[in-house]
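Notes for the one structure printed next.
As you look at this complex, bear in mind that one protein chain is not there, while each of the others sits in place.
Up next, chain A:
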Amino acid sequence: MKQGAVNLRPHDRARAWVIRIILWVILVVTLAPLLYVVSASFSSTDALSSASLIPLHATLANYVNVFSSGFLRWAWNSTEVALVVSAAQLLITSTAAYAYSRLHFLGRKYGLMVLLLLQMFPNSMAVAAIYAVLAQWGLLDRLWMYMLLLIGGSAFNIWLMKGFYDTIPIELDEAARVDGAGHFRILMSVILPLARPMLAVVFFLSMIGYYSEYILAGTVLQSPSNYTLGLGMYNLINTQFAQNWGLFSAASLLSAIPLAVAFGFLNPLMARGLTAGATKG
């Protein structure tokens, strides 16, 4: 790309400037709202609804207050849920994808399609059934029940993972088989090490997804000590918005920044992982 810059023709340069200006406008429109959130997190409550991006009476009060609002509890609950569920999912999908990629069995041809089709009906559609049944059995408001319910949806990840396994040359399997390895050995010492980037992608994408899960959390969890980040923050902003906006902004930034940084590191991998499954003809 650097070498290309040397021999740019004039009309290339003109085009680059047009693109640049379009992108700058888009960037301002996209990122300015975020700056408002940052600004609100440093503002005192009486400086509300100011159009200025620089807080009038800058204060750290919101950040101090966040820690007495139950935020840490919610953040921990969400982290726990995301870690446990993503790990369980990884185990389930990495083995199932092996079967779909490498083994021959009855139901292989349409099995994954049927699973994907069924999974197009997300858990959210069964909210009534889940709530009614759990209420009858007295199992509402349990964090482990919530985690268990989330583990149920993995078809899309199996499909992503299978797409990636398919890109691993089968000659490697055959070489391992000649050396006397069975399927389990092949999976453990040939496929999984090579699929490590994809495993990271799937793990991280599911984690992000579970951080943002609201519908089942809203169905199952009831007491504030069991709230996930979503439930807690939702209540924060929907009760007395005017007073809590600064607090909410501070909490948003504290929870979003660690994930955003991790995301930044993994993004190049993700771009590859997502299209890998798809490019297969």
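Definition applied: a residue touches a chain if its C-beta (ideal position, glycine included) is under 8 Å from a C-beta of that chain, and two chains touch if they have at least 3 such contacts; residues count from 1.
The working rule: contacts and distances are computed from a predicted model.
For the chain of the complex excluded from view, the name given in UniProt is "Maltose/maltodextrin transport system permease protein" [choices: "ABC transporter ATP-binding protein", "2-oxoglutarate synthase", "Glycolate oxidase" or "Maltose/maltodextrin transport system permease protein"].
Checked against the full complex, the candidates A:61, A:83, A:151 or A:190 give a single residue touching the omitted chain, namely A:151.
Across A:189, A:225 or A:267, the residue that sits in touch with the chain not pictured is A:267. Residues 1-2, 4-5, 8, 12-13, 15-16, 19-20, 22-23, 26-27, 30-31, 33-34, 36-37, 39-40, 48-51, 91-93, 95-96, 98-106, 108-113, 115-133, 135-136, 148-149, 151-156, 158-159, 166-171, 183, 187, 208, 211-215, 218-219, 229-230, 233-234, 237-238, 241-242, 245, 248-249, 252, 255-256, 259-260, 263-264, 267, 270-272, 274-281 of chain A touch the missing chain (whole complex, contact as defined above).
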